[in-house]
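With one protein chain withheld, the remaining protein chains of the complex are depicted in position.
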Amino acid sequence: MFPAAFEYQAPATLAEALSVMKKHGDDAKVMAGGQSLIPLLKLRFARPEVVVDIGRLPGLSSVTRENGHIVIGALVRHVDVERSKDLEAWLPMMVEASHWIADPLVRNRGTVVGSICHADPSGDWGSVMLALGAELVVHSQSGERAIPVDGFFQGPFTTTLRADEVATGIRIPVSKGRSGGAYLKLERKVGDFASAAVAVHVEMDGNKIARAGIGLTAVGATNIKATAAEKALAGHEPTDQLIAEAARLAAQAAEPKADIRGSAEYKKDIVRVFVLRGLHTALGRAKEGRA
Amino acid sequence: MKVSIKVNGADRGGDVEPRVMLVDFLRSNLRQTGTHIGCDTTSCGACTVLIDGEPVKSCTVLAVQAEGRSITTVEGLMEGGALSAIQDGFHQEHGLQCGFCTPGMMLVGTALLARNPDPTEEQIRWAISGNICRCTGYMNIVKAIQHAAKARGAAQKESPARSAAAAGGE
Partner (left out) sequence: MSTELHVHGRIGQSVKRVEDARFLRGKGNFMDDIELPGMLHMAILRSPHAHARIKSIDTAAAGAMPGVIAVVTGELMAQHKLAWMPTMSGDTQAVLATDKVRFQGQEVAAVIAETKYQAEDARDAIVVDYDVLQAVTSPQQSKEAGTVLIRDDKEGQKDNHIYHWESGNQATTQAAFAKADKVVRLHTFYPRCHPAPLETCGCIADVNPATGKATIYMTSQAPHAIRTVFALVTGLPEQNIRIISPDLGGGFGNKVPVYPGYVVATAASLLIGRPVKWIEDRTENLISTGFARDYHMTGDLALDKDGKMLALRVHLDSDNGAFFSDAQPSKFKAGLFHIVTGSYDIPTAHVTADGYYTNKAPGGVAYRCSFRVTEASYLIERLVTNAAIEIGMDQAEFRKKNFIKAEQFPYHSATGWVYDSGDYHKAMDVALDKLGYDELKKDVEARRKKGEVTGIGIASFTEVVGAGHGAEFDILGLRMFDSAELRVHPTGKAMLRTGTKSQGQGHETTFAQIVAEELGIPSTDIAFEEGDTDTAPYGLGTYASRSTPVAGAATAMVARKLRDKARKIASHLLEAAEEDLVWETGKFYVKGSPDRAKTIQEIAFAAYTNIPEGMEAGLEGVHYYDPPNMTFPFGTYAVVVDIDKGTGQTKVRRMVAVDDCGVRINPMIVEGQIHGGLTEGYGIAFMELITFDADGNCIGSNLMDYLIPTAWESPKFELGETTTPSPHHPIGAKGVGESPTVGSPAAYVNAVIDALSPYGITNIDMPVTSDKVWAALRSKGVTE
């Protein structure tokens, strides 16, 4: 129940943090809210030599909008998204998703970016960001780079983030036309990981869907982008038939494992039902003008 | 590592290994045992404290992470020697049985009412959904928080300045 011993550093500047990461590499773990890392430390599944607390770094707690992008800093907590009037106006699907993360106490500490970097295939934000076409903003001593979330997840808890890098935010493109989204999750109780969940986002061009984003949670080795379903929708008017077809394709893209939450067949069908419901909801919201 | 934390309004310090959780710092170093430990997977909420007014699970916060912050535990709920509205609400409405989850429930209730003075039942149940109780079935915990909301509302009407001070207190 108690972590193995480790060294703790709480750098005051990003430069300091990057220097520590450069020095320790794989022996160090970055921590923001700690709601994913600390449970692993306590079970001794993770035994880093150094824990680097980025909680004191300045300028990472904001949600801003600039150059057609919404930027969410690395220290923005799940609860900050829940309470954000800006995000309620700009990206209500994110606010909807935030309610599904863990429980209210964990949401008061855990961060959006931390959760994405943790890359649990049952993590909700990963699917949201896949659906929104977001990219991570990442720093190292070598400089800054942007990593599209599509391709960031390599496997369970495995990403393309390098050992000396620190993610400082996530950048989400603002939709051009009317848009709408939905996040649907089946959880056995508050705080449980998803049995299956989907993030759906549609951008409209008149009566047609210009772009669709569909991300799947807890039904594969990583969060999954339901590309075939997205392609089937893009450029078309959303008829009931097309929506049902997209839902079917999304279910096909899922590769769930049978476990205590249900059979693989069950989880796939939840994906189908949720994409079906989610698309109807997202389209309805796009129509209302509610993004 | 040296750590300095404000706990229930008083500056408290200690020297702890980085791996010591805030709950252990409170219980073992400060001998304040009102905050409890109920699980080992961040699942039960028995360890809930307020950090700068927000409820968190102190079993999943390193003591060193709380450096310079202001913590409220159950031991800090009394108001001038009298039960606070939340404590009295739990007493009047039989909101506790074994008492083990109660500190956490009361702190979540306190934080909720500071933000939302007149919550619906649904909002109360949502707010405490990170705190497990095995004894009460939650019905009377909801009533306890509603009782406290009503009492605070009445106090507010009676003496706005006085109750504002109480609400914003450490």
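Going in written order, the chains are labelled A and B, and every chain counts its residues from 1.
What we mean here is this: contacts are C-beta pairs under 8 Å (C-beta built on N, C-alpha and C of every residue); 3 or more make two chains touch, one makes a residue touch a chain.
Just so we're clear, the structure is a prediction, and the values are computed from it rather than from any experiment.
Touching the chain that is not shown, out of A:Leu40, A:Val71, A:Ala228 or A:Val273: A:Val273 (per the contact rule at the top). Against the chain not shown here, subunit A presents residues 1-2, 4-5, 44, 103, 186, 188-193, 195, 260-263, 266, 269-270, 273, 276-277. If you put the missing chain back, the residues of subunit B touching it would be 17, 19-20, 27, 31-41, 43-44, 46, 73-75, 77-78, 83, 87, 90-92, 94, 96-103, 106, 124-126, 128-142.
By our rule, only the chains that are shown with their structure count from here on.
Of all residues in subunit A, those touching subunit B in their complex are 1-8, 10, 34-35, 38-39, 41-43, 51, 53, 55, 79, 102-106, 108-109, 190-191.
Against subunit A, the residues of subunit B that register as touching in their complex are 1, 17-19, 21, 40-43, 45, 48, 51, 54-57, 59-62, 64-65, 67, 108, 126-131.
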